[in-house]
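Encoded as structure tokens, the structure appears first; notes follow it.
A single protein chain has been omitted from the complex, and every remaining protein chain is retained in its original position.
For chain A:
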């Protein structure tokens, strides 16, 4: 928990994790997306006429999804560029001058640009002014040759012309509740419009733009992808059922879908996995779980608010001369400075032939809960360079699952060589949606010196350790049954500190006066805990352990604590008295502080409630600082 060491740097990880680096955003791997939202009158129908949900229109749901997605993007991938584009609108606003298409913009932002706080803010309250400013209107009507969908794709494609397909992923995210856009058309008109629109879509895809569909489904009415969209986005017949089952009905489902599909899979590394002598396969690694940390801090000039350039220089401590960055390092040992070159240090760390080397297999029970050091890395096979890799991987995966074994391997990359466990994870699906992908998870194992023997720290040979009785265990079990979190999953809870962090930033970026209230979902369910049934099992458990002594045992230790605090108080009072013996300002200005003892100096600090740590020089420095105030 490095945060305790430095509470200010709350999320900073003390390790240089190259893998974390690799997954962190960078300008070179950005994505360009156009959110293409249907604004036809049909989208403004209430989502559930039956009224079991709030009366939210489809349009409202779509906008909320886009806002949520933008908020994630601005935090995680702020180099991504986005555009918001509506079609089936009354007004038109686009460079091509196409009817029924409205590109939404704010202020000094380009149409396709990095998401800003202002964009998110204005988009989230767009609905209030939508009817007035933009307006909703069917863009494809019988008897007219207008094709708003075609226009929309054309505009989106034009927006995405920026940037080369090689360096940026480009996509169009299409939100609609109309499964048959040309349904009202007849005969040759329909065929013709369908054909041209599909051709438009194909052209876009040929330019490296992918089109993703987010259908908004009406209750009890199927969104029939096969009518039109299957052809547009290119899904095969077999996959249609799967596609549809993966689409949720509710807003939450939609948001989840969007989040899942928002981020392109990124390969952290490609590894050669040596199975036996002469047989290696190739795998890709992915970082599926990494602590999300707030974006980096930059130093600004407080007058101009302009970022400052940081200049690093190396100074020889002996001569004070400016030097180049040295290539030698040293380590004091046996009263000598033992020197190593940077290459030698790299050599020392290179302990293995292979990137990933299989050593053998163990039953899953051998992997203990304390065999963990850092977040796991996911492994999935690839046949891109070595054909046959996937087959071997699947065979191993199946055997390991069946035999309940994990593989032990040596992960030999020179930046961080480690012994690792590879756990086979079977695919888990929930209502057709993949919850856990199939593959292996690489768990970084500790070495002997990384494991501490705390259990034996407090044993006393004279007395046996107290072990709960059968009755006490039963009471605990009863308590567990009452306090069960049904279907707990790690994805449920948001990080309140992070949400607060970005809430504040968003408010400040928008120059709002009120800071947002952040709901801390991580607090215990107080209501649940006060239910009579729960209170009862807790009391029973408590009684079985403590009898009637619970209160007394607590007050006893509270007393101990209050004694300690009394002592501290007395010390501080004493210090206050002691420090009155000196004229500190006088001592400081005449430079006589050095002649006082450390104990005297600490009296001052204690009386002023300042930290007592450090060398004498530090103490004096701190006192001087304090006097200057």
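To be clear about the criterion, a contact is a pair of C-beta atoms (placed from the backbone, for glycine too) under 8 Å apart; a residue touches a chain by one contact, two chains touch by 3 or more; residues count from 1.
Here, contacts and distances are computed from a predicted model.
Set against the options "Putative tRNA (cytidine(32)/guanosine(34)-2'-O)-methyltransferase", "Ku domain-containing protein", "Translation initiation factor eIF2B subunit epsilon" or "WD40 repeat-like protein", the UniProt name belonging to the omitted chain is "Ku domain-containing protein". Of the listed residues A:337, A:555, A:574 or A:590, the one in contact with the hidden chain in the full complex is A:337. Checked against the full complex, the candidates A:158, A:198, A:538 or A:627 give a single residue touching the omitted chain, namely A:538. Between the chain not shown and the residues A:525, A:563, A:580 or A:618, the one that touches is A:525. When the full complex is taken into account, the listed residue touching the unshown chain is A:502, out of A:214, A:502 or A:604. From the options A:161, A:265 or A:566, the residue with contact to the chain not on display is A:265.
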